[in-house]
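If you scroll down you'll find the structure; I have some questions about it.
Left out: one protein chain. Kept in place: all the others.
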Amino acid sequence: MTKWDYDGPILEIDKLSISFFTRLREIPAVMDFSVTVRPGEAMGLVGESGCGKSTVALGIMQDLGVNGRVVGGSIKFKGRDLSEMSPEELRDIRGSEIAMIYQEPMASLNPAMKIGQQLMEVPMIHEGISKSEAWKRALEVVTDVRLPDPKRMLNSYPHQLSGGQQQRIVIAMALMSKPSLLILDEPTTALDVTVEAAVVDLVKDLGKKYGTSMLFISHNLGLVLETCDRLCVMYSGEAVERGSIQDIFDEMQHPYTQALFRSIPLPTADKNSRPLVAIPGNFPLPHERPHGCNFGPRCDYFEAGRCDSGEIAMHPVAGNERHSTRCLKFHEIDWQAPLAKAIQVESGEIGRPILEIKDLKKYYEVSANALFGGSQKVVKANETISFTAHEGETLAIVGESGCGKSTFAKVLMGLETATEGSIRLDGQSIEQLPIEQRDTALVSSVQMVFQNPFDTLNPSMTVGRQIVRALEIFRIGNSEAERRARMLELLDLVKLPRAFADRMPRQLSGGQKQRVGIARAFAGGARIVVADEPVSALDVSVQAAVTDLLMEIQREEKTTLLFISHDLSIVRYLSDRVMVMYLGHVVELGSTDQVFSPPYHPYTEALLSAVPIADTSVQKKHIVLEGDIPSAMNPPPGCPFQTRCNWKSEVAGGLCEREVPPIRDFGDGHQVKCHLREDQLNTMDPVITFAAE
Amino acid sequence: MEPLSWGSIIAQIFAQFTPVWIGMVTVFVLSIRFKRRLGLYGKLFDSTVGMIGFALVLFWVFTALFAGSIITHDPLGQLSGMKNKLPGTPVPDGVDVYAYYLLGGDNLARDVFSRMVSGSTIVMQIAPLATLFAFMVGITLGLPAAYYGGKLDMFLSFLANLILAFPVILLFYLLVTPEIVKTGLPKYMAGVLFLFPIVFMVVLLNARFFTQPAKRAAYLTATLVVGLWIYLGVAWNTDPLGIISVPPNILIVFVSVVFVNAPTVFRIVRGLGLDIKTRDYVAAAQTRGEGPWYTMLWEILPNARGPLIVDFCLRIGYTTILLGTLGFFGLGLAPESPDWGTTINDGRKLLSIYPHPALAPALALMSLVLGLNLLADGLREESLKD
Partner (left out) sequence: MAIFLLRRIGVMLLTAIALTFIVFVLTNLQPNLEKVAKFQGNVRMTDEEVTSWLGKNGYDRSMVARYGEWLGVVPGWTYTDDAGKVTGRCIDDDNADQAQTRCGVLQGEWGHSIVFKEDVRDIVFKRLGLTAKLMFWVMILMVPMALVLGVLAGMREGTRLDRSLSTISIATTATPEYVSGVILIAVFASSAVGLKWFKGTATSAMDDITFANFTLPVVTIALYGMGYIARMTRASMTEVMTTQYIRTARLKGVSFTNIVLKHALRNALIAPFTVIMLQIPWLLNGVVIVETLFNYKGFGWTLVQAAGNNDVELLLGCSVVAVIVVLVTQLISDVGYVFLNPRIRIS
């Protein structure tokens, strides 16, 4: 089929409604959704999970499965209605005119087919070109997505590539037939921050080079700011605000958009002076949506009798081109009003040292190949970690996958024992004490909050029972009744209704489950709590609430919080001190201000630059790291970061490749593990600067 | 008297099964009315396949329960002149019993219908219980294998594979021969295998209640007293009260069926355990200092119940087939026993001329196993939905 020319918008979605049909009822997933994408334009689609953004993408692809159906409106691609096309016509368009990139790169490549074959297939189906021509095209595109050694790439199977490389292949596959529209559904969520930054960079460049229009679906406002021209914010199946990036970021006209920006940790936020404002309430379930405005029950500006009286249409915003909002009161709201409700709190007092860790090492012996056996290899998961944590302090441990932060948590918890070095808790050595040998007091004083809310609670036990069990095992309370009373108090502490005690975990939302997890961790009066990415799997609006809760309990209980995270925004927001890890090494350690301002370790610098920030006034130094994080099984010699370091050339004599750098102390406990001379480090500029207001 | 026509044979049989119909209708009406409150069992009534399967299984359960009032003749009794008679043949005059052999007579002039019905009782006594025991053994060994891994896992997996590498029939021939019975081997095996349920229950309760010594003592004493009493009676035939005893040949059949099934259950449990032990709630249990058995039995096992229930249904079916196989080779059960396998074996010699004595138990066995399979399929499908 030939691609037809059309000079109107590439994609016009008009009043689209999509529903899924289950045995019991019809569940509307998308309602009255309209959007237009012009040639060469990059359109962002932002919203929390369950808001219907992915359903829109599948609707465009006309691939809604057995239960899904378009129940109203139209999707026009280059002027032709997609829902009126025959299956053959649709097949022609898919892959050649509209291409899609998904979240999980590994899952979207066929494991039993070579990369080359999977790429070549696209033009061979759509353009009927010969094998050799398709091969040439594949080589070209693979080079375009900046993959090393394209020929070898084409001859490999997907599992031989790293996650970042796989995602580049998926992008290449989407570009093989030079489509007019590219749909990207959370394309970088599964990747590490520094890898994500490189992929985003690539997508931006290729969009320009190939002149492709893009529909970029994401939950991350910062990412959208970096990639898109225009933006559409979705909430509970509806588009609530639509406009250019500048309009929406700086002149938002919908309460939800505003609430969203107030709940994300921008560099201007601070846990004490300007805390985050969580959106109250919960995301409505599709079949429990309120009458009138969907956001009504959670909105600060809600007016009974008006906002809940009937359907609300999109209203154009006067003065801004193509900017519209689904709010009845947008004229009346003073959008520039300062945040009134922000409650300022006293910063918690940092007390005496509690936890002292010295030269901690953890090595694992693994066989090189799980299936075929083979030689034993030593994985150095943690290399000489030393730090001290104080009472009431929040220490953030930052790093990407394979940096050893989870191993460190395991050693601290006693699930593993240390290979070398010492961990002293109140002067007691615990590094060789596995959890079975720890007494109840010790176990209950070191507790953990886990990452995945859907995994943290036992699905077949009631919420109350799980907390009571923790109390039982910590020997708290003398009778069943006493423990039950204490459990209810704990539910109060984490701001959950007492009725939740008798619910099963599946009846709770992600944020609520995470609260139960926090209650369980604090059940025995924990003094040190390790929080392993406690909010990274939650939606933005819920993140703020859970983070604040954690901070509040910490202040009250004077707990030492070890906050493990890869998200520098949240780390900057809540931590007192920061420890940056890379491949088992601590590369930088210092107070939050010290770490977030120069001199940096080169890795910290790159990490800071890679984190997308949803603020138009922020200007970032552009640093893109080459390649992927090396495997911990096979670390590079010398400095662990030398394979990707942009500053390596500044160090003479290949020192970086030979020796692990010494720890350099800049005073006040600011340590950097780098070969760069002090004067070289001092020449670094701040990564993040604010544009003059 | 005239022989019955096929129509009246069916009508008579239908009438004989009256208690079964009443039972089935009651169960179905109640279940469908309250299906929204019955969890997974209730959801079963949303699936046609599941309902058909459940109906078949229920039919045989009630048949086994009411066998005494359904049978028309003594399943072991012979009536002269009824040898190999076709279905619907009237019994000779002067005998004070039911007037017809509804499904004919077998080569020893016994009533095929009554034998088929009483056969269901034997199957229903052994198959579910043996499967349950196999599950207890498989779970008690499979969970630690998955949880600890390493050498223990290697050793247990090797043992399981060893048993699985035996062709089942060879194993039966080796275990269920009079010579082996003489050495007492099956008895010792029973002694070991039947210990597992007690161990299982004790560990289960101990892990849960060790923080509350008073409760623990009460629960454990009750379990041990009841468990050991049953154990002595069943495994060693030395019940001090003399209430429980199991005929030795049934015991052997029981033991060998458990023995054959346990390794497969072990493998399934191990696989599920390996998957579930990576979950955060297991790590949460570990970090609050729970013992390994609590973690295995209260954190891992309950979350593996879905696939295990489905497999339990399938496995009862498989056990029924195994029992039939034993009967077919004349192993274990008494030669005149009315169980389906033995009856098929009896009937097969004259199959080409008189197929009815073998056909009735064959169809009975097939319908039961089919029912269990459909039930499992329905359960699996419904448990995956929403």
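Labels A and B are assigned to the chains in the order they are written; within every chain, residues are numbered from 1.
The definition used in the following text is that a contact is a pair of C-beta atoms (placed from the backbone, for glycine too) under 8 Å apart; a residue touches a chain by one contact, two chains touch by 3 or more.
On a predicted model such as this, the values are computed, not experimentally measured, just so you know.
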{"item": "Among A:134, A:173 or A:681, the residue in touch with the chain that has been omitted", "value": "A:173"}
{"item": "Residue among B:15, B:170, B:214 or B:241 that touches the chain left out of view", "value": "B:170"}
{"item": "Residues from subunit B at the interface with the omitted partner, ascending", "value": "49, 158, 161-162, 164-170, 173-175, 177-180, 182-183, 185, 317, 321, 324-325, 328-329, 341, 344-345, 347-348, 351-356, 358-359, 362-363, 365-366, 369-370, 372-374, 377"}
{"item": "Interface with the unshown chain - residue positions in subunit A", "value": "61, 63, 66, 91-96, 99-100, 102, 104, 107-113, 121-122, 125-126, 157, 159-160, 170, 173, 369, 371-374"}
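Criterion: only the chains that are shown with their structure count from here on.
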{"item": "Between subunit A and subunit B, centroid-to-centroid distance (C-alpha), Å", "value": "51"}
{"item": "Touching residues (chain side subunit B, partner subunit A) in the complex", "value": "46, 211-212, 279-281, 283-291, 298-299, 302-303, 305, 386"}
{"item": "Parts of subunit A lying in touch with subunit B, wherever the complex brings them together", "value": "22-23, 413-415, 435-436, 438, 440, 443-444, 447-448, 450-452, 455-461, 470, 472-475, 517, 520, 524"}
